[in-house]
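Report on one structure; see the data block that follows.
For this view, one protein chain was removed and the others were kept in their places.
Showing chain A:
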Amino acid sequence: MSQIAFWGAVELGLVYAFVALGVYLAFRVLDFPDLTVDGSFPLGAAVAAVLILAGLDPWLASAVAMVAGAIAGLVTALLNVRFKILHLLASILTMIALFSVNLRVMGRPNVALINADTMLTPFYGLGLSDYLVRPLFIGVLAIIALLMVWRFLESDAGLAMRATGANPRMARAQGVDTAYQIYLGMALSNALVALGGALFAQTNGFADVTSGVGTIVVGLAAVIIGETLFGARGILITLIGCIVGSILYRIAIQLALSSDVLGLQASDLNLVTAVLVTFALVLPRLRRGGSGR
């Protein structure tokens, strides 16, 4: 793997670290299997790209993308909490709807951002190569996001959200409004995922309506790889695991695709993804002493 390919993998891993943090909030903290992310990732990309092309400041455009993602999360939460639709199905409904919404937002299946100014533009040409500037910039953002999520989860409000996922009956007896917590958590989760989408559009120079396919699998893979490597040692370590897991996953994919021995091509990506995620899911079980359950 060339140096450029390596840093490219790190960059993509860091972009998807936002997805991993979002997936961690939904799947692990709230215990809410949320497939909305397959729609909110391209939604974030689409909103950011269209607004940047319309001349809006890229930071503001990315903030609006986060709000759009939060709304997508709220819709899923509404379907589940208010209308009692099974969480998985509720999120699939939102995801499907978002495909059309994303086409509407962009007006066509994809939008190019090649010559537009992005959040990264001011940092290019400061002496570092572009392929290093991108992971560095996104890495800093990812660390800020990590610290904010960590700080939240260790606050009184965050404890209420964790209790909602872990033991809703107990949470209610403690006066925690579990419905509100699900709304809040789903909004936060999908806002993070949409921010990942907005950054994806700005680093790759395009937004595409199909770029969301498999987002949930990638996010989950990162969370599981992190958990497998770091174990259960507190919130901060787990969150770091999400980010490291996301980077390692991308490097593993890059290695698999660039290995001549395996003879894989780019179109095999989804198959490789599925195999890797299956490994990540099975590995902890095998390590627990092969007895099987």
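Here is the rule we go by: contacts are C-beta pairs under 8 Å (C-beta built on N, C-alpha and C of every residue); 3 or more make two chains touch, one makes a residue touch a chain; residues count from 1.
Here is the rule we go by: contacts and distances are computed from a predicted model.
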{"item": "Undepicted complex member, UniProt protein name, chosen from \"Molybdopterin oxidoreductase family protein\", \"3-isopropylmalate dehydratase large subunit\", \"ABC transporter ATP-binding protein\" or \"NAD(P)H dehydrogenase subunit J\"", "value": "\"ABC transporter ATP-binding protein\""}
{"item": "Given A:His87, A:Arg134, A:Arg162 or A:Arg250, the one touching the chain that is not displayed", "value": "A:Arg162"}
{"item": "Touch with the omitted chain, as defined above, among A:Val176, A:Ala207, A:Val223 or A:Leu257", "value": "A:Val176"}
{"item": "Residues belonging to chain A that touch the chain removed from view", "value": "151-152, 154-160, 162-163, 166-167, 169-170, 172-178, 232"}
